[in-house]
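Below is one structure, written out as structure tokens; comments come after it.
All protein chains but one are shown in place.
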Amino acid sequence: MKHHLIIALTAMAVPGSHAFGQEADIQPETLTVEERISEGEHVYVMDMGISGPSQVSVLNAEDLSMEGNIGAGNFSQMLMSPDRSTLYTSSVYQRRYTYGEIEAVVHEWDAATLNARREFTISDKLAQTLSQKGVLNLSADGAYLVVQNATPATSVNIVDLTAGADLVEIPTPGCWTAYPTIEGHAFSTLCGDGTVTKYGYAPDGSAGEPAKSEKIFDSDTNPLFGNAVRVDGNLVYVSYAGALHVVDDSGEVPVLVRTVDFAEEGWAPSGYNLMGYHEPSKTLFITMNSTPFDGSHKLPAEEIWAIDMESGNVTGRGAANGESSIAVSGGETPAIFGIDHLGGVHRYEVTLGDSVTITKAVSREGVAFFPTIVATDY
Amino acid sequence: MKHHLIIALTAMAVPGSHAFGQEADIQPETLTVEERISEGEHVYVMDMGISGPSQVSVLNAEDLSMEGNIGAGNFSQMLMSPDRSTLYTSSVYQRRYTYGEIEAVVHEWDAATLNARREFTISDKLAQTLSQKGVLNLSADGAYLVVQNATPATSVNIVDLTAGADLVEIPTPGCWTAYPTIEGHAFSTLCGDGTVTKYGYAPDGSAGEPAKSEKIFDSDTNPLFGNAVRVDGNLVYVSYAGALHVVDDSGEVPVLVRTVDFAEEGWAPSGYNLMGYHEPSKTLFITMNSTPFDGSHKLPAEEIWAIDMESGNVTGRGAANGESSIAVSGGETPAIFGIDHLGGVHRYEVTLGDSVTITKAVSREGVAFFPTIVATDY
Amino acid sequence: MTRIIDAFLKRLDGLTEANIRGAARRNGRRSFLARGGSALLGAAVAAPVLPFDRRAHAAEGGTDDPCTYWRHCAIDGFLCDQSGGSLTTCPPGSTVSAVSWVGTCSNPGDGKEYLVSYNDCCGKPFVPTATFCNNNKGERPGYRMGLYNDVNWCTANADKGYHCTVSVVVGLAE
Partner (left out) sequence: MTRIIDAFLKRLDGLTEANIRGAARRNGRRSFLARGGSALLGAAVAAPVLPFDRRAHAAEGGTDDPCTYWRHCAIDGFLCDQSGGSLTTCPPGSTVSAVSWVGTCSNPGDGKEYLVSYNDCCGKPFVPTATFCNNNKGERPGYRMGLYNDVNWCTANADKGYHCTVSVVVGLAE
């Protein structure tokens, strides 16, 4: 809160604060900056900027009221740190806004004060793509960012957070997304040849050879979404047709350990960041639509389904509101936050048990122009 | 129209165009860039960017269809050159879009191809202010840009167009807007002390002493709008109350030569760039509202009035559409283009004569978020 | 097709036509405005706070248009209290503009005239859900810079991006 006095302004007098309050009962108000958002729980909604800045709106989780925002560059990605103290963004700045040289920038935002703790540039190969979970992630030890590049040739950039600089670029041709393994220095990526491929790297900047799984899907006839979630250590992908593909990537080579074909006839998953997992109850939530066809995989959601990841059964279905992406909170009982294709934000209350209920509790319309990804700080 | 082939893309085949059209009756379509907007007449509508780029929409003057656009920085100003071949913009780019170092940039856009012929940086004291006629102008000989600065201390920046660089900054404390004189190297500015003050400069970068008019208005009790138009060599300002102030700034010191108190009881001017002049018919057009009060001077227009600048009489009134700014075309019979406070654009047809009629012919809604200034290329 | 922005801009400007007038018309020229060229630089920053009505503006005057709240009589911007701040605080992570413009507004609660400093908060994008108010009581072009509301008052800050605007009561008008 700097307060320069501009002394060269001949057009302006410069009254001190004592110039007011001449009358005993009047004292000037104080102008300050809010030190932080409220204590408690919040939702972070990305409004991805195409021609202008991306913007993260920070809403109160209870009533979805506006508590502040964050501005980043074009095509921003977003990641909440595991301890919920830091929101990472990676985005691209063009020198002339819509043309000219670019800089790709990582920001570490204090998730409570909404100040940038730090920013630094990374390789400008950073994928300029719709904000999605597989593009910006933290290594298991929190020391590295794992960043998807696209020029549009694909590679993965390992960013050393201590140094605030790129460590190594690993070519990942024909593959997309990069989910860090839950131990060590490696990530897994989904490839057009139907495999999940694992790449290792080391703090000295060396990278290992790719380790390919067996073919676990067919990108022509049975494609998987790029969006994945970690479920009890495994990576869970979902197919356009509605089958979960559970991949164990802890070993030398990723292995498909299970598929869960949960979609009933006439329903299929659709959306962008379309899944969220609630660990305490082993429940996966996913957005669904009732009219599958070739091209329906991004339709606004009609329902949100709950899947018990132990039994593989659908344990609940609730009416949705045209969501394209969701986030699931922590806590004993989760809340679900959905962002719809018109820019609205919705909070759903969940009751757990053999039968899960999902009920919309609060909505706030028009929060974003291009809503892409949503996160919580709890 | 560069067409790089990205050869490193292992995920992609690179078919030549001959790879298609295997069947005799099929040939691939050609993808090109439109070389220019249509021949004929156009309207340039500024949508001033606050958090993102400013955008100039180029519309066909006849049906207001979209012919292309131009992107600039924040708080862009706009000026059509006298020969209608060049659209100048001056705007500010922030390195991180909403914070960080700034660059103030002048663009010379080819008004037909919508390509930038040239761009260069100028003093970053450039006023970050709502786009208005008094901020960006060309000297009489076309060799210099005359640019309003505000830090918010006010000064005027003379920009040498041949060099593409600042020539001299002239302090203009307590004054606002800078209209070049119609001969020589000088400009006139409107000052809070009630004067019009003239400043000269020379190609060697020297600047003369300010030459102040008598007090011609009272900025407390009878303020003038900053917007002015040239009428047969004189500068015409209008007061909040509705009196034209005609100033001859061709001599050593600006002189008030005439006032025209045209506003009928119950009406007052309102808007931003609220006047336009049609030289062949000596007709001034101005936006008006019917509810004058302290603060009404920016209300959306209810009517557009025509004033015969020889007699000083109001010769016509037409219903408006909430315009905040207008532009008047050249030609024997003018068209008026208005931009309303909701972002719509309206073309008005005019019939001249002892009694002038002003009738809306075409509207196009939603062209801009923050419409500020409008120009024509005829 | 072109409805895009209509609703947005209705918020921006609709109010100018109706609500301002009641409050604004009652007020003539302020003596403050008569001090040729004088104005404020920023609101007081570290002074004690006192007796101003902190009721939500929505409670004021039976309208739900926040722009009609009396202290907004010469505001031109997005409301900070809908952007994560309040009437007198900038949202978290933004900075206070070093300079400001000033209005003289009549408080219907006590009938007195107050000086209001309109500071911009800086360094972040504007919030699209925040209401934009455009009131112009006593407003003047840039030749009276301290009364002018069509410039970016973040211009004197290190971070110059316009975020939102606060309305801070800084004293009695006379």
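Per-chain numbering from 1; labels A, B and C assigned in written order.
By definition in this document, contacts are C-beta pairs under 8 Å (C-beta built on N, C-alpha and C of every residue); 3 or more make two chains touch, one makes a residue touch a chain.
These figures come from a predicted structure and were not determined experimentally.
The chain omitted from view is touched by exactly one of A:198, A:297 or A:347, namely A:297. Touch with the chain omitted from the figure is made, among A:44, A:97 or A:179, by A:97.
Remark: the residues of chain A touching the chain excluded from display are 50-52, 74-75, 92, 94, 97-100, 102, 127-130, 132, 148, 150-154, 174-177, 189-193, 219-221, 223-226, 272, 291, 293-300, 322, 341-344, 364-370. Taking the complete complex into account, residues 1-6, 9, 11-15, 17, 19-23, 25-37, 47, 52-53, 55, 57-58, 66-71, 109-110, 112-116, 364, 366-369 of chain B touch the chain not shown.
Convention: only the chains that are shown with their structure count from here on.
The most distant chain from chain B, with centres taken as the mean of CA atoms, is A.
Averaged Cα coordinates give chain B a centre that lies 27 Å from the centre of chain C. If each chain is reduced to the centroid of its CA atoms, chain A and chain C end up 35 Å from each other. If each chain is reduced to the centroid of its CA atoms, chain A and chain B end up 42 Å from each other. The residues of chain A that reach two or more other chains are 6, 9, 11, 52-53, 55, 71, listed in rising order. Within chain C, the positions touching two or more other chains are listed as 37, 99, 123-125, 143-145, 156, 158, 161.
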